[in-house]
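Missing here is one protein chain; the remaining ones are kept as they sit in the complex.
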Amino acid sequence: MATQKGSVQNFFEDFRMGQVFDCPTPRVLTDADRVAYIQHTGDRTPRFCNAQGLIHPLIVFHTVLGQTVRQISLNAKANLGYAEMRWHTPVHVGDEIRTTAQIVGLKENSSGETGIVYVKTTGLNQRGEVVLEYCRWAMVKKNRKDVTPYLHEPIVPTLAPLVAADQLVPHPSDPFDARQTGGKFFFEDYAVGERILHQDGVTVNSSDHMSFTRLYQNSARVHFDALLMNGQPLVYGGLPLSIGYAQSFNGIENRTGISAINAGTHANPAYQGDTLYSFTDVLQKADFFPSMGVLRLRMVVVKNEDPAATGQFAIKVRNPNTNKEEYNDRVVLDLDYWEPVARRMRG
Amino acid sequence: MATQKGSVQNFFEDFRMGQVFDCPTPRVLTDADRVAYIQHTGDRTPRFCNAQGLIHPLIVFHTVLGQTVRQISLNAKANLGYAEMRWHTPVHVGDEIRTTAQIVGLKENSSGETGIVYVKTTGLNQRGEVVLEYCRWAMVKKNRKDVTPYLHEPIVPTLAPLVAADQLVPHPSDPFDARQTGGKFFFEDYAVGERILHQDGVTVNSSDHMSFTRLYQNSARVHFDALLMNGQPLVYGGLPLSIGYAQSFNGIENRTGISAINAGTHANPAYQGDTLYSFTDVLQKADFFPSMGVLRLRMVVVKNEDPAATGQFAIKVRNPNTNKEEYNDRVVLDLDYWEPVARRMRG
Partner (left out) sequence: MATQKGSVQNFFEDFRMGQVFDCPTPRVLTDADRVAYIQHTGDRTPRFCNAQGLIHPLIVFHTVLGQTVRQISLNAKANLGYAEMRWHTPVHVGDEIRTTAQIVGLKENSSGETGIVYVKTTGLNQRGEVVLEYCRWAMVKKNRKDVTPYLHEPIVPTLAPLVAADQLVPHPSDPFDARQTGGKFFFEDYAVGERILHQDGVTVNSSDHMSFTRLYQNSARVHFDALLMNGQPLVYGGLPLSIGYAQSFNGIENRTGISAINAGTHANPAYQGDTLYSFTDVLQKADFFPSMGVLRLRMVVVKNEDPAATGQFAIKVRNPNTNKEEYNDRVVLDLDYWEPVARRMRG
């Protein structure tokens, strides 16, 4: 007598505009989360591995996103993008994170088999302070055949193409010491238009990606079940993001930790056995506070081809059939973000 | 000049009735053990990942069992079963666990090559309080050909088929908040006879199971040495137990952590590459304390077939040759346990 207590969670037709989810399973973040993150990514940014006790902003991101998976994206076919992502109050060892999610857009696809769900996501600490907020959208499967109102009357939120530099949250009192980073380049040294090749390649193994995904209590089946996925479980898109960000320490050592994501696209999936490389284009520079400027960066994570080998890499290519610009099928992630970087002359 | 200092430990003929082992290597359990456990299992039970600082009862189990491996089961061919397992004093971050083991039964098998060793195991904290006690039995290899007294006069302990509900150890003052669990079902909602399908499948990779087993300092060679095992190291039976229990959060969210194991059988081995699923049958309900009842549950972990796909799964099947009921060869673990579950109306 099988009952339905083991939930299959929400399909596209189950969501309603304005619906708010209190996401279960608050999580305390500790030294162990710092070490587990280093073990998975090799990140060397000093403030996230020294005695300062700060939690890496991407740990906060994975924790918050993981908390929304069951209610929002357990039945997602693809995680499509992010916008308006800003980190607020820094998270320290011992803080407990919980998350709320609100449906801000719904659009059924013409196939009748999926729809796009737009979710405003807010991560909070134990004092109720916002630590992270963002909008993401995912393609979620339908479970029933009948058409929803969102096929003919889709609701698509207006999302800012860019977090304005003056909306970034500064932390001028956080100690920063360039001797800890080994970086020779400061805010003044970066030029709009330059490309930084990060040089490192990392092959993703099956245990690597599954244990990283479990670490954040993200239980989407596509990442874990080789039988369901015909032997090819999908790598959680957050892993290439974190590997690319760890690689990009090489060349941006005097960074203090990602501050906002303007846009992010998981352009192509990654699987066990893929080798990931990355490079960063400098898009924009802005003042931030006296000792720091902020760089708008485009980090691109590439699979199975080292962009540093040739120094040339086309992020998008023209599809001869459609005559449209499309992502190079080597591109795994295209991320547009703001990164505070120390100035050479401080004070 | 090779000496015998590197021990091969005890074989069946080395055990004596009543023998007591103080198991070496006490272990302090910390935040890092909580995080490592989440990384391996994806467990989402709130009290074991929030700021409450409780250590998961199954971490305690693996730690205690791991401490007995060298003296008791380094030469085991199979870990056969458990009975009379009860958790007592809860374990918190910072507690140090040590273990004693006493031989309570010995039975040589007619093959003359193995025997069954019954062990009463007791885990203690740094104050000497019992945190866990249980009996397990394992099939241990003989090293010498001569017959032991336990062939013709086996000593088999009388084990209770069931821990009585009134022997479970309640913790009524531990805070519980159903908003943290996301669970819609409470003690009142479960019916004897119902089956809960947990929906998730997890493929076990080689690093996953070996690092989980090492984490608990379990050094039985069969789990680690691919050369010895013809390329097929055996997955430590504790991993399917923990994966199944983590999966079973889906449908039993308002649980507070396994309280006793009545019986457990590792029905078939698991290997790297196997995908694990689970379901739970509700066997019995009992009162516990005002805000909690206790469910007697049968959790079955299955490999390489999703029992939720059909909703039908026969735990045992009739062997046409022997006309006996035997475990379906998909069944990895059959566990009969008590789980406290919050009542809807509290206080």
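Miscellaneous remarks
Should a chain be cited, it is by its letter among A and B, assigned in written order, with residues numbered from 1 in that chain.
By our rule, contacts are C-beta pairs under 8 Å (C-beta built on N, C-alpha and C of every residue); 3 or more make two chains touch, one makes a residue touch a chain.
Everything numeric in this text was worked out from a predicted model, so none of it was measured.
When the whole complex is considered, the residue among B:Gly94, B:Pro149 or B:Gly311 that touches the unshown chain is B:Gly94.
Set against the missing chain, the residues B:Pro90, B:Gly182 or B:Pro233 yield one that touches it, B:Pro233. Checked against the full complex, the candidates B:Val35, B:Val104 or B:Val204 give a single residue touching the omitted chain, namely B:Val35. By the touch definition given at the top, subunit B reaches the unshown chain through residues 1-3, 5-8, 22-28, 30-33, 35-36, 70-71, 94, 96, 126, 205-207, 210-215, 217-219, 221, 224-228, 233.
In the full complex, the hidden chain is touched by subunit A at residues 30-32, 34-36, 38-46, 49-51, 179-183, 185, 189-191, 193-203, 205-208, 211, 250-253, 273, 275, 279, 304, 306, 308, 311.
Rule of thumb we're sticking to: only the chains that are shown with their structure count from here on.
Between subunit A and subunit B the centroid-to-centroid distance comes to 37 Å (mean Cα coordinates, whole Å).
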